[in-house]
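One protein chain omitted, others in place.
Here is chain A:
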Amino acid sequence: MELHSSFACQLDPLKILLNVEICEAGKHICLNTIKCEDDVPSSQEGAGEAGAEDRVDVRYLQWLNGRLRLQWCALHAQHQEQCKLLHKIHLFTSGSHMDQNLGHFSVTEADLTRQPENYKQLFQLLESETLQLEAFLEWKQLEPVYWQWMETVLDNMAEEGNMCESQDAHLEKRRLPEASSCCPWAERLAGQMDRASRELLALQEQLQQLVAQRKAAWWEKVAAAEELQKERFSATAGKIQESVELKLRALPCLRAPKNKMHGSCRLVLRSRHPGRQRGTAGRVPKQAVPAVGAAEVMRELQGREASLQAELQQLREQCRRRLQAIAEGWEGVICISP
């Protein structure tokens, strides 16, 4: 139980909840599927193995590269089709939505009008999602109480572990006086439980010791490595960390769920002349919903594209210079760059 709750602390459950594909909500609350990545990757051995057998004809690599490019073109066409159809749906259902701010149906809503039976599925998903969120809220309120209780339990167990065994027997009898009178097997059960809890404590201590040893060894290793390349290591690690974070921040919505009936944001079609929208005249405007305009998004994406292009050019220049340097080292080889 303690392990589970400490896990729950380290990983933000709300994030996990919302990241999870809605359809799989039921089995994902079980945190058994989350792996602890403490293992040091031992990939250094395999690197130097490329021998003569692994030489590949460059034409085959060009073939593969071409296939990749063509698949990307197909993906592009598919994406454009999706945008076109999305636009059609928004256009054709404009004016039909109850919420005048939105004005048109989303894809899910349009699909529901054609296949009304699916509303049951959507309702179930929404219900389970609501239950999860409610449970999380409740947990958040009770969380401090839980930790207090946990601390007292741990303290108690530490104390009990220090007392001698004879007193355990006393405690057993004292703790469950009624049990022996009511049912004879209850006493045996209570004894087994106590034994089990003692064994668990002992195992936990051993585990803690092992963990402490491993951690100490690891930190020794890290300290030694850092000694060797103190500045360079931390600097490059820091740089890598930064750039990875930047890139990850720039790719927020890659986790497109497969059968999603509704997503994390809603696409709304706005006409360029809002004055012409019918039906808004007599209505009280609802509270402002946070929204992002298409022009803004486009500008941001263009900026990002420009910076990535510049980065690509830079990397290409580096590769070219490296290739030239390598080629100059070989006799009789002329390197013609494209």
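Everything that follows uses one rule, which is that a residue touches a chain if its C-beta (ideal position, glycine included) is under 8 Å from a C-beta of that chain, and two chains touch if they have at least 3 such contacts; residues count from 1.
In the analysis below, contacts and distances are computed from a predicted model.
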The complex's invisible chain, by UniProt name, from "ER membrane protein complex subunit 2", "TECT1 protein", "Tubulin delta chain" or "5-hydroxyisourate hydrolase": "Tubulin delta chain"
Touching the absent chain when the full complex is considered, from A:78, A:96 or A:192: A:78
Touching residue (missing chain; options A:62, A:148, A:192 or A:324): A:62
Residues belonging to chain A that touch the chain removed from view: 57, 59-60, 62-67, 69-74, 76-78, 80-81, 84-85
